[in-house]
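Omission of a single protein chain aside, the complex is shown with its protein chains in their original locations.
Coming up: subunit A.
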Amino acid sequence: MALPKRIIKETERLMAEPVPGITAVPHEENLRYFDVTVDGPSQSPYEGGTFKLELFLPDDYPMTPPKVRFLTKIYHPNIDRLGRICLDVLKSNWSPALQIRTILLSIQALLGAPNPDDPLANDVAQRWKEDQNAAIQTAREWTAQYAKV
């Protein structure tokens, strides 16, 4: 089973010109499956944390989006307890013109701009709306507890 040229090119570029604050390394035995890290953006409650994710390119990629999930616990209104991410470009707004690189940048941007009006983790989103300062404080604590290398 040959790996599509598109995936090979994307992988090579990720290695040759890595995105600052993001790493993506394919598994040797499955080149469609990546170990990912994303640094929390500065000025966000995730600052100073390095978050582990996993990414998988399904058979019909790039016609369908990559599958991405957090492996590090994170307190965020658009990320649920199993690390699943609610992000438009991973669903209805996916376009084959997007790439692994752009998706990971979107995820990093989501950490800097939580959107409690489109929640995946309802309890977190509700707290975010009711008492934003307290929610941000919890997000900071979780970052310190789970996302420090």
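Side notes on the structure shown:
The rule is simple: a contact is a pair of C-beta atoms (placed from the backbone, for glycine too) under 8 Å apart; a residue touches a chain by one contact, two chains touch by 3 or more; residues count from 1.
Assume contacts and distances are computed from a predicted model.
The listed options are "Mediator of RNA polymerase II transcription subunit 9", "Actin-related protein 10", "Ubiquitin conjugating enzyme" or "glutaminase", and the UniProt record of the chain not shown names that protein "Ubiquitin conjugating enzyme". Check A:81, A:129 or A:148 against the missing chain and you find that the one touching it is A:81. On the side of subunit A, touch with the chain left out of the figure occurs at residues 1, 27, 30, 32-33, 54, 56-59, 67, 69-71, 73, 81-84.
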